[in-house]
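== chain A ==
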Amino acid sequence: MRRSTSLAVVAVALLAAGCASDKPTATVTASQGATAPQASATESPAAGTGEQSKFFVQADYDAQLAMRTKQAQGPADKPWEQAIDPQMTDTAGYKKSGDVHLCFSNAAVNNPWRQVGWKNMQAEVSLHKEITKFTALDAEGKDDKQISDIAELTGKGCDALIVSPNTTATLTPAVEAACQKVPVIVFDRGVETDCPVTFINPIGGYAFGADGAEFLVEKVPAGGKILALRILPGVDVLETRWSAAKVTFDKSQLEVVGVEFTDGDAAKTKNIVSDYVQRHGKIDGVWMDAGATAVAAIEAFEDAGLPVPPIVGEDQQDFLQKWKDNNLTAVAPTYPTYQWRTPVIAALKILKGEEVPKTWKLPQPKITAENLDQYLKPNMPPLHYALCGCETLPGFPANWGGKG
Partner candidate 1 sequence: MLSMREIDKSFLGVRVLSDISLDAEAGEVHALVGENGAGKSTLMKILAGVHTPEAGTISIDGVPVTFGHPLDAQRAGVAIIYQELTLLPERSVAENVFLGREPTRRGMVDRSAMERQTSKLLLELGESTFGPRDAVGRLSVAQQQVVEICKALSVDARIIVMDEPTASLAEHEVELLYDLVRRLRERGMAILYISHRMREIFDLSQRVTVLKDGALVATRNTADVTQSELVSLMVGRELSHYYPPRAAPEEKGEVVISIRGAGNATLHDIDLDLRAGEITGLAGLQGSGRTELAKAVFGAEPFTHGTMTPLRPRSVRQAIAAGIGLVTEDRKAEGLALRQSVGDNALLVSRAMGRGTAARVRELLSRVRLAPPDPEREVRYLSGGNQQKVVLAKWMTVAPRVLVFDEPTRGVDVGAKAAIHELIRELAREGMAVLMISSELPELIGMSDRILVLREGRLAGELPPGSSEETIMHLAAADEAAA
Partner candidate 2 sequence: MSERVLGSLSLRMGPAQVVFLALLAVLVLGAIVGGAEFMSMETVVGIQQRSAALGIVAIGQTLAILAGSLDLSVAVLISLTSLVAAEMMESGNVAGGVAGALAVSVLVGLVNGAVITKFKVHAFIATLGMTLVIKGVLDHLYDGPAGRVPDSFQRLGYDRIGPIPVSALLWAGVALAVWFILTRTRTGYRIYAVGGDVEVARLSGVRTDRVVIITHVLCSLCAGIAGLLLASRLGAGAPTVGTDGGYDLESIAAVVLGGTALAGGRGGVAGTVGGVLLLAVLDSLFNLLEVNSFFKDVVRGVVIVAAVAVYVRRRKS
């Protein structure tokens, strides 16, 4: 870099122009949400479930399981406005009047869940006339791009910034930097800082994982063989789901004969299930950390000419339809996409100076045989998520790919 003096001159000039850093100086260590990768608590005999995930945090686990039975506050017909155990935080400092310029840094729209959510958010924005400008940048699943996106957005005169982080740890510095300039609302995955005004998400992965596992413990006779299908390792949301299920299975009389990663690939899922069916003669229950490949798993049993055992899915349309059509023994824990509406609502509250929950926990219903009909909407596309909370939004169902 010391190639020429002219370069040095330029550098000096630039220094004079102002040396700046987009990195905040304060380092926050406190973690928020269920994300700190530390501590492993439950040491139980490995019943085919392997070691506990390093993502497992006992306190968060306990809190989430407790939250499942708590009554959420807020309008019952609008779960996206409800909050469980809200600890309100003051936002008077952010109050402003007039038009709102809302910004959103999106991790990606690269899967159906995010697609549905993204449509929810856009529809929610359109409900509010005071939002005159809505700037959204898509990081296309790239951490580095999202960091730049957040930096760029903070310079665009946003009144509030919504962030859906691509990964937890790595987006933290960028969010910290943004916090110093605008009120920040984080949802879905968390960040390792409490600088955002509010962090919104449903109860969480432990509850999701436990819901499914408890269902199997209830439906599958003792000694039954369980196959656990996971998408991929290392994603906190998914790790917590499995770790909670593991706790449940370890305490049960069920035998987990395999824990496999499917990459979310239907064909691979089908192959894995077929292999297990072949090897073990039969499988008595299937647990999954996400429902996108549930139908493929069901089909593997069908193709082998076997009855479909109790199975855990998610609130995806194709699974619900299959469940209904074939009268399966199933349960669908959810990670509702209606959470994409909440950040917009929160942003407006913050800008009005109304207090919001510091940690905004949304209810996380599970779909059971009893309430299946309530959630199964005909004419929605196969990869639609039932808990979108979008039925009353403008443009439904066409914008979500459904037929009127």
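For anyone wondering why these and not others, all candidates are chains of the complex that A comes from, given by their letters.
Here is the rule we go by: a residue touches a chain if its C-beta (ideal position, glycine included) is under 8 Å from a C-beta of that chain, and two chains touch if they have at least 3 such contacts; residues count from 1.
On a predicted model such as this, the values are computed, not experimentally measured, just so you know.
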item: Complex member in contact with chain A (any copy), out of 1 or 2; value: 2
item: In the complex with candidate 2, residue positions of chain A that touch it; value: 1, 3, 11, 14-15, 17-23, 25, 27, 37, 53-55, 108-109, 135-138, 140-145, 147-149, 151-156, 166-173, 177, 233-236, 239
